[in-house]
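A single protein chain has been omitted from the complex, and every remaining protein chain is retained in its original position.
So, chain A:
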Amino acid sequence: MITYYLKIAWRNFKSSKLFSLLNLLGLSVAIAVCIPLFLFIGKERSFDSGYANKDHIYRVNLIPHQKSDETWGSVPNAVAPAMMQDIPEISYAARMLKNGFGTPASLRVGQENFKEDLLYWSDPELFKIFDFQFTAGEGKNPLQEDNAAVINESESRRLFGEASPLGKTIIVDNGPTLVVRGVYKDLPDNSSIDPAMIANFKSSRMSRSIYWSNASYETFCLLKPGSDIKIVNQKVQALTAKYIKDPSDRWFSLSLQPLSEIHLHSAQVMDTYISRIGDIKTVRQIGLLGLLIILIACINYMNLATAKSEKRAREVGINKTLGATRKQMVLRFYADTALLAFLSVVTGFLLSFGSLFLFNSISGSHLAMTDLFGLPTLLFLMVIWVLVTLLAGSYPALLLSGSSALQLMQKRFHAGGLDRVLRKALVVVQFSCSIVLIIAIVIIYQQMRFVGNKNLGFKPDGVLMINISGVAKAQNLVGFTNEISQMPNVRNVAFLQSPPGFGASQRSLHKADAKSDLTLYTCHADAEVVPALGLHLLAGQSLPKQLAKTDSAVYVLANKKVVDFMGWTPEQAIGRKVDVDLGENAYIVGVVDNFNYLSLKSPIEPYIYYAANDAPESFNALMVKINTDQLAGTMDKIQSAFGKDVPSVAFDYSFLDSHLATLYNADRVMQRTVLLFSCLAIFVSCLGLFGLSAFMAEQKTKEIGIRKVLGASNFSISRMLSLHFLRLVVLSIIIGIPIAVYLMREWLSNFEYRIHISWLVVALAALSGLLIALITVSYQSVKASRANPVNSIKTE
């Protein structure tokens, strides 16, 4: 019986080519799109699942009292030892400090310098918490000695080639000398922690003082199996009260976050060194988009199948008189759909090699082609096959099998008009989705352009950032800065603690009569900061060029937010003392206009540049404003000067404007993904509309013939046929616009600086949707209207 059904299904497939091809194309494109999405979601959900202790590992997070809506992923360095000592449920706790609080390290191996982004200083307990696989060296307790370090296999190849790295030395940032004691297998792509090199925390400068103030140490702990997380959390909370004697210094509370939640539920967590961060929202959005495309393709099938059902009704009727039961008829229709769905799954699978490549390149993911042959993919395809068969096949199957043989064999079979209403409803659903997507594309594009062109309050173009955190003494740089300052294309050279787009130090701005302090960001800088960054001075001048050796004052260049809070005009502020936790003698020497030192997603906050002898923060970056006319030549000169003057440090540079662009990477990925999806969804919708209009035109051949005999023009006929669909599209627009506007407002609310949704833009987007539909439909309408009426009348 089943072969019989398949035989008929195959012949049906062949006999209605247009129908079959439209469906095949629509469904296989939808499936091809869903496969990479599925792999992406699978990978996101698999994060950190490879660790043996995964269910018992937690990260210690911090919630500052002053801003209780924030969560930080790092805590003071006293937390881990205190947890180990005080809480019996904690087996191990380990700190993971990224070198220089996140700035790349400069490694010296033999005579060569390497830049290293992924050097972490950690406790030996880390290896009890996470299982690392050691391929060389003594794996059990690799960080036994204070100066021990371990590296992963890629790092070993990069630094030492094929030679064994064991026992070799590495000098970090011209400071501590480390000895390699082990090599571990590279951690998998789906691990949240990503160290290429781990050195004993005890060798780090940061281990010299253990304190409860500076929260910069990402801390992981392993709970004993069977411990009650609630109780442990309480005990962790109690640590601050025990160890911080002065209640006014207890500025935060602690909480544990399970490892399994770190990847997808930490998008809002600040101050973490983990860079492989996903977002459950993105995963959901992407899953939803994938489902939407499958749904649209299924709707196509249902629409076309019911449109065709009037043709097939007779056949069902005959089968019923020949003794077919309802069940058998239902099975037949499912066999039809199952065959088509199967062919689509196979085609979609083949197409997915291309779509996976496309997805990787637009989203920056690294999904492997080999994943396509994995068991999960095959299971997914099976599920899709069954799902599509049930979803798309049910309506025609149940509609036709439920009607009586006599009804079915009548010349014109109508299922009480229900099928027509449903068909219209489905077209409206489908096109509403398309309209929403078209509007989304336009608004996302507008917003990203707005972000790109927004006046940041400084000029990031042509600013070269050189990482100098590896340089032990600033004096070593004098020769270098002097040399490049002489170059004709170099305009300014400024020393900075951290460039815009990177975090700065957080301090408090105190005001005598105010109840609460204001969080303020401070950045150690020099006089050249104003011209190098193109800051706009409102009053006063830049920081002093030279400080006398005995000068104990702190010179402050404040942004307008600071003086606004203090209640001064920029002019009034000059020469005033400010209390910003930088000592007693901090004076404002200049005021600059507000500028966006972070991404446009966050509001501008009080920010100061300061200059002082014995500043608490060192310089980490050189900002070199250059004339980009002969960029390559200038860069060569700068690089060779650096190599000559600072031979012990790797030349690590980037451009400020391209760095700032990376702040919107996630949004750009979102923009491109939505664009691709939307185009595909609209394409698939149009396939359906095209097919449907073809069937409608075919069904109305007789009516068209009669109308033409009665004198109707070609134009009036095609208008009649097109209008039928355009009414539905207009309805879709009415439904789609409010949904789109709502969703886009939600998305825009992520940005502190955003465009207003213009009704004109929305209307134009909707109109373009209408136009696309019109073009799709009119092909069939025009074709039908131009046919010879004699032929069309004969069809009955």
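Following the convention adopted for this analysis, a contact is a pair of C-beta atoms (placed from the backbone, for glycine too) under 8 Å apart; a residue touches a chain by one contact, two chains touch by 3 or more; residues count from 1.
One rule holds for everything that comes next: contacts and distances are computed from a predicted model.
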What name does the UniProt record list for the absent chain among "Membrane protein", "ABC-type lipoprotein export system, ATPase component", "Peptide ABC transporter substrate-binding protein" or "Cation acetate symporter"? "ABC-type lipoprotein export system, ATPase component"
Contact residue for the chain not shown (choose from A:T177, A:T325 or A:S716): A:T325
Taking the entire complex into account, which one of A:S404, A:N453, A:Q546 or A:S749 touches the absent chain? A:S404
Touching the unshown chain, chain A contributes residues 1, 4, 7-8, 11-12, 15, 314-315, 317-319, 321-325, 328, 404-406, 409
